[in-house]
Every structure is written in C-alpha cells, then in structure tokens.
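Heads up, one of the protein chains got dropped from this complex, but the rest are sitting where they should.
Note that the chains are named A, B and C in the order they appear, and that numbering of residues resets to 1 at the start of each chain.
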Amino acid sequence: MVPTTMRALMKPGPVAGAVLRTVDVPRPGPRDVLVRVLAASICGTDLHIYNWDEWAAGRLHPPMIFGHEFCGEIIQCGSEVDNVEVGDYIACETHVICHTCYQCRTGQGHVCENVSIVGVDRPGIFADYAVIPAENAWKTDRRFPAEIATLQEPFGNAVHTALSGPITAKSVLVSGCGPLGLFSIALCRFAGASNVFATELTPMRRELAKKVGVTAVFDPSKDDVVDRVHELNGGAGVDVLLETSGAAAAIETGFKSLKYGGRASLLGLPSKPFMFDFTNQIIFKGALVNGISGRKMFDTWYSTRALLEGGLDLSPIITHRLPLEEFEQAFELLRSGQCGKIVFKIAEPSWAPGGASR
Amino acid sequence: MVPTTMRALMKPGPVAGAVLRTVDVPRPGPRDVLVRVLAASICGTDLHIYNWDEWAAGRLHPPMIFGHEFCGEIIQCGSEVDNVEVGDYIACETHVICHTCYQCRTGQGHVCENVSIVGVDRPGIFADYAVIPAENAWKTDRRFPAEIATLQEPFGNAVHTALSGPITAKSVLVSGCGPLGLFSIALCRFAGASNVFATELTPMRRELAKKVGVTAVFDPSKDDVVDRVHELNGGAGVDVLLETSGAAAAIETGFKSLKYGGRASLLGLPSKPFMFDFTNQIIFKGALVNGISGRKMFDTWYSTRALLEGGLDLSPIITHRLPLEEFEQAFELLRSGQCGKIVFKIAEPSWAPGGASR
Amino acid sequence: MVPTTMRALMKPGPVAGAVLRTVDVPRPGPRDVLVRVLAASICGTDLHIYNWDEWAAGRLHPPMIFGHEFCGEIIQCGSEVDNVEVGDYIACETHVICHTCYQCRTGQGHVCENVSIVGVDRPGIFADYAVIPAENAWKTDRRFPAEIATLQEPFGNAVHTALSGPITAKSVLVSGCGPLGLFSIALCRFAGASNVFATELTPMRRELAKKVGVTAVFDPSKDDVVDRVHELNGGAGVDVLLETSGAAAAIETGFKSLKYGGRASLLGLPSKPFMFDFTNQIIFKGALVNGISGRKMFDTWYSTRALLEGGLDLSPIITHRLPLEEFEQAFELLRSGQCGKIVFKIAEPSWAPGGASR
Partner (left out) sequence: MVPTTMRALMKPGPVAGAVLRTVDVPRPGPRDVLVRVLAASICGTDLHIYNWDEWAAGRLHPPMIFGHEFCGEIIQCGSEVDNVEVGDYIACETHVICHTCYQCRTGQGHVCENVSIVGVDRPGIFADYAVIPAENAWKTDRRFPAEIATLQEPFGNAVHTALSGPITAKSVLVSGCGPLGLFSIALCRFAGASNVFATELTPMRRELAKKVGVTAVFDPSKDDVVDRVHELNGGAGVDVLLETSGAAAAIETGFKSLKYGGRASLLGLPSKPFMFDFTNQIIFKGALVNGISGRKMFDTWYSTRALLEGGLDLSPIITHRLPLEEFEQAFELLRSGQCGKIVFKIAEPSWAPGGASR
C-alpha cells in the first residue's frame, strides 16, 4: 500500500535554506518507477542549492524537492516498464537523458546536450518516496546496506574520473579530500596505484585520507606540495592528477605536480573562470586533460558494482548518519568541511538483513 | 671539400635584431653530421628570438646562430655515425633528447624533460652549414624540393596535433591561419574531414585558408564564430578543435565551438596565463584536451613522409622565398602577418632536379 | 494512401531460390515505421539465404521476405514514434538490439547479445513496403539518390572496419575486392592513406579496385602477394590489414603482409574454422586484431553521413541496377563475382530530384 503523503525536503522558494514538508506522494508515468527511499546522501550540489548561490538561483525552479543520491525499493512500476520490477533494490543514475542528441546516440549519454538532472531540473529524492525513470534505476545486490547503495552515484563520479585512463602501477595526486577525493584515494589503492598523494586544507579530512590509505597527504596552506610530491615520488611528477576540489589553487598545484606526458582528469567544478598557464602546464607538458561529467551510462555503474562486489569498502568515508529531520545540522556540517560523506537514513528495507540477493 | 668559413645569421647579443656574419664552419662530434644547408624556413619562435622578447631573453645565450627548420645534404659524418651517410638529403628533428629520462625511455621523447632545441638551446641553422646529431637527421626523398623538405619539421607539428585523434569524417575548427593553421587545414582536407572551419584576423591569411580548402573561414573581429560554426555544422559544435594561434580569445572561442565530448588539441603557445572557464568548457563538456609539443619521435616523421609521398601539397602555403641576406624583410613580413610560410633559399642541391631518390 | 498488397521477394520454404509474391503490406507497431522502399541492395548474406546453405538453413524460418539493405520514404509512424516523421527519407540500421544486455547498456549495441537482424531473424525489405523499428531509421539527405542511400548500411561496415584505428598516413592492404573491399579502398583513399594495396581473384573486380584508386591490386592465384606488398611498400609490411574476403588463404596472406605491431581488422566471415599460425602472425608480431560486426550505433552512421556529404563517391562501385523482377539474374551475377554492388530499383521518390533537403 502506497501512502498518499510523505515527508519531503523542499526548497520552498528563491531563498537560502530548506523546509521539511508533508506533500503528496508522486505518481509514476508509464516508463517510471515509484521508489520507497531507504537512504539518501548529500552532494556538494545540494549545498549549493541549500545556500541558494548564484548557480542555484540561475538554474532551479522552486518550490521543489531536491537531493539526488539515494537508494530504495521499487514499490510501483509504470505500465511500460520491463527492465525492473516491484521489490527491486535500486540506486539511481541521476542524469535523465534525451536519447536523441549526437552524444546519446553515440554512447556518450553522460554528456547529453539535453540532460535533465534529478533534484536539479526535476523533482529530487530527499523524501520518503521518489519517482524516477525506470531506465535510470540500477539494480543493487541486497547484501549492500542502504548507506553504501546510495553512494554508488557519487562513487561512480570518482570511478569515472580515475578509470578514464590507467591507474594500476601509476602514481597519483588526488587534489581535495572531500567525499569525491576520499573515494578516489580508496579506489586508487584498490586498483594498485603506486603512490597516492593528496592535498586537503581541513585536518579532519586529511585524517580520513590516511584512513583510506593515502601515501601522504599535504596541507597546501603549509606544505610546498609540488616539492613534496616530487621528493616522495622519486624525483618525478605524478603520472595522474585526479582533481576533485574545483579550487583554482589546487588545480594549479596539481598541474605543476604532473609529469610531462601525464594525465589530468578534472571532476571538481571551479565556481568561476580563473587564470591558468596553458603554455607550461598543458602544452609544453604534453598533458592529456579530460573533463568528467556524471558517470558513463552504464559502463561506470558496472565498474562500480564490480568494485564493491570485489571488496572495496566505502564505509570509512561515511562520517555521519542522520535522520532527515536533522537536515540543518547536516548542511551545517557539510559547509564546515568537518565531515566525510553524510547519509540520511530514511527507512528500513522490507527484507531481513543479510537476506538473499534478488 | 668543406670550406672553413660560412655565412650565419646571428643573434649577436641580448638585443633585438640579428646580423649576418662570416663565422667558422662548425665541426661535427663523433655522433654528429655536418650538413650543407639548402633551405631553411622561419618559425614563430625565430621571430620571438629576433624581437628579443621576454621569453627569448630568459632562455637564449647569445652570441649564437639561430633558426631550426631546414634541410640539406650531409657532407661529413662523425666517427660513430651509422644511420646516415655522406650525400644523404635530410631534414632535421630539432628536439635533441636525453634518452635517459622517464619520457625518453617510454617512447615519449617529444616531451623529454631535458630537451635541448636546435637554434634555441644550441647553435641553429640559418647558415651555410650546420652540425646536428646524426640521430636527428631524417632522410628525405630527393624528389621533394628543398623548400618542401624544410617544411617537414613545422608541418610535423600540425600532423602531430591533428592526428593525435580521429580526423576522418570529423568536423574541425582550426583556430589561427598562420603556417601551422594552414598546414592543419590542408591536412584535414587530405584526411577526409567533413567540415573544416577556421578563424583568422588577417585577410591575406584567410585567403590562403580558402586556397588550401577550408569550408569556411571567419574573421573573429567581425563574425560571431560560435554561432556561425554551429549554423554551418548542422546545428552542432565541431568534433575537433585544432588550436594554432595561442591567442586567449581564440582558445575561448574554440572551446565554445566544440561539441560536448569533443577533442581540443592545443599547439599554439599563449604568451601568458589567461582567464579560462574550466567548468563549462572542459568539465561539463566532457572535453578531451591534449597539449602538443614537438613531433612524436619518429612516428610523426613517418606520417609526414607518408602524407607528402601520398600527394599532400604544401607549396601553396609558401608565400615568400628569399635569400638569407634579406632576413630583415623576412622578419618584417612575419611580424606583419602578411605571409604564409617564408623560406630562405640557401644553396642548390648537388644533384640534378628530378634525379633518382637515394 | 497505403495500398493493402505489395510485391515481396520471399524465401518460400527450406529450399534454394526465391519467389516474387504478392503479399499484404505489413502494419507498423507503436514504435515502428512503415517505409515505402525506393531502392534495396544485395548483400553476400542474401546470397547465402538465396542458396540456402548450411548457415541459412540453421538460422532462418521461412516463409519470409529477406533482404536488409535499403532506403525509402516513411509513410506511416507508430503511435509512440517521435524521432522521425512521415515523409522522412531514411536508410536502415539492420541490427535490432535489446537495450538491456551489458553490451547495449555500455554503448556497444553493435555486439548486442540478443540482436535480431532484419531480413534474417525478422521480415526483410526486398519488397515495395517494409516495417522497421523507428529507432533503426537513419534520416538521409534527399540530395543523395536512392541507390547511394541504400549503400549506407554496407558502406557502414567498411567504415566501421577501416576507422576502428588510424588510416590517414598509413599503408593498407584490403583483402578481397567485393563491394566491402571496394568501399574500403575508396574510403582509405579519401582518408589519406599512403599506399592502398588489394588482393582479388576476379579480374573484373580488380579493375573496379583500380577505378576506385587502389595503389596496386594483386591476383593471389599468380602474384606473390607478400613479396609484392613489401616491395612496393618500401620494404616494410603494411600498417593495416582490412580483411573483407573471409577466405582462409587471404587471411593468412594478409597477416604475413602485416608489419610488426600492425593492426588487422577482420570483417569477412570465414565459412568454417581453419588452421592459423597465432605464434608468428599475432603473438611475435605484436599484432592488434579486432573483429568487426555491424556498425557502431550510431557513431558509424554519423561517420558515413559525413563521408558522403564530404564528397566520397560510391557510385563507381554500383555495377548493376535492376528491377526486383530480375532477382534471378541478380543473384546469378553475385554468385559469379562478375559485379560490384547490385541495386534493386524499387520505386521513385515522391519528391523532385534535387529538391531541398528535409
């Protein structure tokens, strides 16, 4: 039985903050599914929306529910849905794509020119129930707890970034140790990288970096990162830069730490244009730079599944588990940087823990 | 018989300009060859040296002969030379590499960390004779006239840039129609690109672009390049940006004209850092960006040879052929932009035109 | 007005040959389109079906219409079709894919594990009308005559094969000069390959190879192909083998003509397993071998369009244009090998020649 109303975290209008309201449970269209949300996690994008910064004000149309990282149990399927069924445990690819643009028709849906993003361009999932297109549902093994299942989406960003080139036997600099940086460090370790360096301003996050296996983590406010990287990396720059911070200074430091002929994969979003030395950092260096958006659909999801099933443990990166009601505390924590990943625990699964996979 | 003295175009000291002097013919070391120069061509780098700009003042150690693009006939070989012989007609790879750094030992000598460049870090070739390492000599078929043979080095830059990803059946924007841009246009046409657009401020160079087969060439001072490219390219951005201008505005326009998921290969050297929007132009766009330095050693040279032998005609790009004595006029022309490629005719080959290849 | 009956070339039962019958015009499902066929071309697969060989007998379920290469005009759209509309001029991707297997979900639909092929696993198009899934319709510019538009599918095979690696500035051996080989030669020339060699037993097809620009074509029954290729290719093996014959002897000769570190792209289908020397032809040689099936969906189609729009002319490869009634002559011709591509002219377009594109 699907209830008629639910709790939902809303951006009520064009102002900072959010409110928890009781609203109608949404109804799925013919190609959609209705999902009972079990856990949801907070992305940096959600903080932009919460803060109602310039980007958010220019893109969102409140009132609307926000949030996009989640997992849950399908409780209703639209009439034309045939890829999933009621009872399936799923996570969600949050890019809803057009299937008609050049990118979509050539296997590059992750850069669809007409993308609509859950919780940004269409209603989000910080709620008890959510409707998503069935094709965006990603079936997940019940052996994974909800707090891990919800992480597949943001972890997928890190997987897409790191595995967009060779990592095994390579030295890596991860700039930024927020959740995306921490995911990257854990992944590089799991993938047999040689040295995995990182930079991070916040002491608590540097500690988390150590917990997930960083070779050395630097405080760019004190350490000469470029020198230290070369010193610890046998005199050479790193083979790979995985940029997750979006900070101009970190990007510059990252490129300066990169070997001639190295790869720089950029995931973090600078909030505005900045001065950059293309001549020395990209051209003379013969660098390969790739911008990363979303997750390859669905190559990255298969990789993410394989990594989790293979034993990669993301749980040390979750530092806070909160009920949806404590959203103000959650966003305050995220703003402070005194956290790894924050997960909202929304509901319990309908199946017993450790139950057989479906 | 090797004479004892020769003409040489020198940067006499840390000042603008150059002087043509009579100097001793250099003597080859055991792994070098002495070459009788037949033709030499002028690179943008030579203009920086001639002008004695900040970059030149910080790097060169005058007095020295400059110039690096040339071809000639080997007239003497060092005692340990076994890859070429006296009488060989050669062009010259101008990057003298260390063979011991990581890059050199992994097939990426073009980004050698210890590179020494002919005419920049070591004596150049605007002279009657020149000494280069034998391994940098590239044997050339005598069917090619000297003014074409000397172009292999700069044309190789364009080949390296364009062929660092797919070109056939792709739409391309070449930004800048100096010699490197013109080479790129001619190459894209030869390689079966679909649309080949270009941007260029100088009318004369736009005319040259048309001569070598551009689909449409725009004047960025008047045309809305981004709109026009989309309009003529079926509503889509281009698949590939080949950046040869080094101008910040051209780079920005180029990226804005690039399709989501497109490739941007950067060859032109911006003279200083500039403001760039990584978020929208690289990251959200999922762009692949690669910096191009030199020529792959010697993959690019094999490609260059195959293209010329296959019939790609570079001669329309040569607009001026001058004796070395008229160097002032040559540099004035290059500074004005009223030219394509400028070639110094230094000497005649010792063999009859159309003679059999060696 | 759609008529109720039409002509259709049928495989009436499990026997050799075919019959031209009058049958009901098929009706499109909600995601299908009904197409008025303008031209259709004959594939080697159709000859297998016509001959009712072992492969055909094991796969097809007669009675059924066969044929899969065609173009036409959409005259009716299913209720859910939104990517094309009535009046569109289209060609057809003949692989109908499942969208749910790993391959489909990772951008590799051309190797879908559950593929259903038009004219093989489902009704074909040697008829006045045909129904295909709307997503398989490929809009085509009206400037291209029907006999060219229908070639997009088989030409796409050659495009997929040749462009699965670099071609520009590379030397190539095309083994087999049937239509797929001829398409490959024409494409390699258009893409700026250096030398394009070919092998073919039939004199008439060797003449066609010369017509589309081959550097040299060999008769493997008389010429020592391996020696000749090396001799004409500067002493070296070729960079690329494009295998379109499916003949064991041609594959062996092709690999022996391939350079160490070269690429062999295999499109022709050997009729059964054969003896092959992996040690010397693949392993010691460090060869890269890729099997080609279908066309990348829809990357290859975009490339095919770009090539045709860019001026690549396939018309010299069409040697016979016949009405559907002369199917017996057509299959006899194909069996004899005394032909390039054979096209059935089925109907005239509803628009004036040279009319504006839609």
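The rule is short, and it goes like this: contacts are C-beta pairs under 8 Å (C-beta built on N, C-alpha and C of every residue); 3 or more make two chains touch, one makes a residue touch a chain.
Not measured: the values here are computed from a predicted model.
Contact with the chain that does not appear here is found for just one residue of C:Asp24, C:Asp141, C:Asp277 or C:Glu348, C:Asp277. Remark: the omitted chain is touched by one listed residue; of C:Glu54, C:Glu113 or C:Asp313 this is C:Glu113. The residue touching the chain not shown here, chosen from B:Thr5, B:Asn83, B:Asn114 or B:Ser315, is B:Asn83.
Among B:Phe66, B:Tyr89 or B:Tyr102, the one in contact with the hidden chain is B:Tyr102.
Residue in contact with the omitted chain (choice from C:Val25, C:Ile251 or C:Ile346): C:Ile251. Residue-level contact of chain C with the missing chain is found at 102-103, 106, 108, 110-113, 236, 246, 251, 259-261, 266-279, 282-293. On the side of chain A, the interface with the absent chain consists of residues 159, 163, 166-171, 187, 190-194, 302-304, 306-307, 309-310, 312, using the contact rule stated above. Residues of chain B in contact with the chain left out of this view: 83, 100, 102, 105-108, 296-299, 302.
The rule is simple: only the chains that are shown with their structure count from here on.
Homomeric contact chain A/chain B is classed as same-residue, with over half of its interface positions used by both copies. The distance from the centre of chain B to the centre of chain C, with each centre set as the mean of the Cα atoms, comes to 41 Å.
Averaged C-alpha coordinates give centres for chain A and chain B that are 43 Å from one another. Under the contact definition stated at the top, not a single residue of chain B touches 2 or more other chains.
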